[in-house]
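Every protein chain but one is kept in place in this view of the complex.
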Amino acid sequence: MTAEEILGQIQQRFGDAISAAEVKGPEVRATVKPEVAWEACRFLRDAGFEYLNCLSGVDWTTHLEVVYDLSSLQHPLKAHLRVPVGREAPMIRTVTDIWSAANWHERECYDLFGVRFDGHPDHRRILLPEDWVGYPLRKDYADERMVPYTEYGLEEKLPRAEGEKPAVKAAPRPAPAKPAAPSPEAPKPS
Amino acid sequence: MEIKLAFFYILAAFTLWAAGVVVLGKNIVRAAVALIFAFCGVAGLYVLLDAEFLAAVQVLIYVGGITILLLFAIMLTSRIGATAARVVNDQVALSAIAGAGLLAGLCYATLQGIPALTGPPRLPETSPFLGRALLTTYALPFEVVSVLLLGGMVGAIVLARKE
Amino acid sequence: MNETHTPIPVGTTVVVERTDETMEEMYVNMGPQHPSTHGVLRLMLKLDGEYITDCVPYVGYLHRCHEKIGENRNYTQVIPYTDRLDYLASMSMNFGYVQAVERLMGLAVPPRAEYMRVILAELQRIASHLIWLGTFGLDLGNFTIFIYCFREREMVLDLFEAVSGQRLNYSFYRIGGMAMDFPDGWVENCRGFLEWFKPRLPEYDALMTDNILFRKRVEGVGILPTRTAVEYAASGPVLRGSGVAWDLRRNDPYSVYDRFEFDVPAYDSCDVWARYLVRRQEMAQSVRIVEQALAQLPAGEIQAKVPKTIKPPAGQVYARTESPRGELGFYLVSDGSPKPYRYKVRSPAFVNLSALPEMLKGCLVADCVAVLGSVDIVLGEVDR
Partner (left out) sequence: MMAFADLVQRLYALTTSWGIPYVVFALVVMTIQVGVVIAYIAVAAMFLIWWERKVSAHIQVRFGPMRVGGWHGWAQSIADGVKLLLKEDIIPAGADRVVFVLAPMVVFAASLAAYVTIPWGPGLIVRDLNIGILYMVSISSLAVVGIIMAGWSSNNKYSVLGAIRSAAQAVSYEVPMVVALLGPVMLAGTMSMGKLVEAQAQGSWLGILPGWFVFPQLLGFLIYFTCALAECNRLPFDIPEAESELVAGFHVEYSGMRFAIFFLAEYANMFVVSAIATTLFLGGWSGWWVRLPGLSPELSQGLFGLAWFQGKCYFLIFVMMWLRWTLARIRVDQLMDFSWKILLPLSFANLVITGWVLVAGRQARLVALGILLLLGLGFGLAVRGRGRAAAGVVRG
């Protein structure tokens, strides 16, 4: 099976739900709507991608994105699946039942980006304390305890990329901006 | 001879004190530790009676084995060390009568000098005689006791393996 | 005072809960302050008598939001932070990161730099496995192997110090090359070390591999079946110890690894013993690779031409390398600015640790230390 064939099968199977797709080297890249994300993952798993390398979140300021990097131990192909989700109350179906490896990755994504994973068996924060407020890897996250970073040299003169706002002003704020999403009640460990 | 007597009184007092702690102590672990001292005191009394073998076995079996197992059981039972043991229960009167009766019997026997309780002949080494006696004259009681112990062991295993 | 006396656990909690008449389940905390958790890791063990029925690892005690820091630095400034991920294999961490950035930029690295990278990364693998072997021996009560391993590791660190001036956090790899060339005589020293190191491996065998007490502790313990290992995306020695001969240096070659001849040791007994054997054999394979790389080491540049401010074109890449602990992945998103827009580390120890509950299920409590040791975690990398 080649990358093109797999891409063709995905497009045929999910049609409109695929918003962008390409083949880059041995890698199949596709952007999928969150409604069919689980089915797409399931499909890819059955296509031989039994190994979930990485599950990460990205904050595009307009929306969040969950990124699945898949590979196989049988063939050299890779898959790169991107699923955009809304910034307000982001929710996506868990893939823990497809790859057990997703368990901790999804917890981390929830911890740092606030993406909720529906049906996750152990939906708690993982790296941060359970009573932490906010999701640090979101671009608008602010915390008075963050040390402002003074840039130097060339960087001062460079234009900032659009969408990249300084996370913290030079002077500490009087109060941290609380994120809109309420801190969800994490199930307590028994 | 006076030294022996002095040692006897010291040992007896020590044993009685330890036994008192065993019976009256509220903390069960302390009671068990005191039991060890009581056994050691009894072993000392055996030595005074020239029964060295018995003394050594007393320490080996009762102190090194049984009391250790007792302590073991206490520690494995969750938090039993924390609760104060009840020293007196409903049967206090009954047991007091039994104890007093035993004491009276022993006093009577000692004072009257029942033949069996007079001192044994002095032997240069007790253990060979003990061994011979156990395997000839007293072979049957010895075996009966072993069967009893075996029965106890089997019973303990049955109790422990409830499922 | 005595009435309330009870052995209250120090730093631990025990909850006894009766599920039914005959069975008592107990929760026991191991860590975060415990000599065998190799850092601050907390394991909540659910016990049925002496057997572990479930285990919940609590991580994050060392969390420092590494990825957030990375997004606030430019690409070059991130390199020293990668050192602090897996502080026992900083060279490998550097390697993974610079390789990801180069992939993002489409940058070709001069051959000499590639060989230097491979040599240093393989020496680092030896050093890292040595630390693992030593501490694993320590966990099982064998103190001598610890000292033996540290003796050899010291020599690797001396080599690293001669190259980079550092002994632990090297920051020696650069985007597009290396910071400096090998100093004079370094290659000979390195060969000398390899000659010295090769006869040491049978010494470790005599102390550990052939020791019946050690084998009784590790055989059949901490089983991670092949299927489960793949489901959990375990990598590195944990995956190879579960019978999958999967090594990125072989199966998805990067740098110049396709030019060397080496074996990928894998054992299918899926237990602690298999993981031990994999790491033990990998040290020998790393020696082979370094020897070949030293023989093939070309002359020439060690740094490709890169702009003073590195601004990779907008795009994203997931680049993976084989660190001593498994698949080290860097997911980088660039928006064309000098700083990574998103910088994510897929740390092997984090993923391998997530499979720990599977390995511990059904184990004896006393085996917990051995199983945890066999995963080879570094919490700087787990917690990021």
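Labels for the chains are A, B and C, by order of writing; each one numbers its residues from 1.
The working rule: a contact is a pair of C-beta atoms (placed from the backbone, for glycine too) under 8 Å apart; a residue touches a chain by one contact, two chains touch by 3 or more.
Quick caveat: nothing in here was measured; it's all calculated off a predicted structure.
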Visible chains that the absent chain touches, using the contact criterion stated earlier: B, C
Option touching the unshown chain, where B:Leu16, B:Met75, B:Val92 or B:Leu106 are the choices: B:Met75
Which of C:Cys65, C:Leu123 or C:Leu140 contacts the chain that the document leaves out: C:Leu140
Omitted-chain contact residue, chosen from C:Val40, C:Val56 or C:Val264: C:Val264
Residue in contact with the excluded chain [from C:Phe95, C:Tyr232, C:Trp246 or C:Tyr343]: C:Trp246
Chain B, residues in touch with the chain not shown (by the definition above): 2-3, 27, 29-30, 33, 36, 40, 52-53, 56-57, 59-60, 63-65, 67-69, 71-72, 75-76, 81, 124-127
For chain C, the residues touching the chain missing from this view: 1-2, 5-10, 12, 14, 34-36, 50, 137-144, 147-148, 151, 207-217, 219, 240, 243-247, 250-251, 263-269, 271, 273-274, 277, 364, 366-367, 369
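Simple rule for what comes next: only the chains that are shown with their structure count from here on.
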Chain centre separation (chain B, chain C; CA means) in Å: 60
Whole-Å separation of chain centres (CA-atom averages), chain A against chain C: 25
Sequence positions of chain C contacting 2 or more other chains: none
Residues of chain A touching chain C in the complex: 50-54, 56, 58-59, 67, 69, 71, 73, 76, 78, 80, 99-101, 103-105, 112, 125-129, 136-137, 141, 149, 154-155, 158, 160-164, 167, 189
Partner chain A, residues of chain C touching it in the complex: 44, 56, 59-60, 63, 65, 67-68, 71-74, 228, 230-233, 244, 246, 251-252, 308-309, 316, 318, 320, 327, 329, 331, 333, 335-339, 341-342, 344, 346, 350-351, 353-355, 383-384
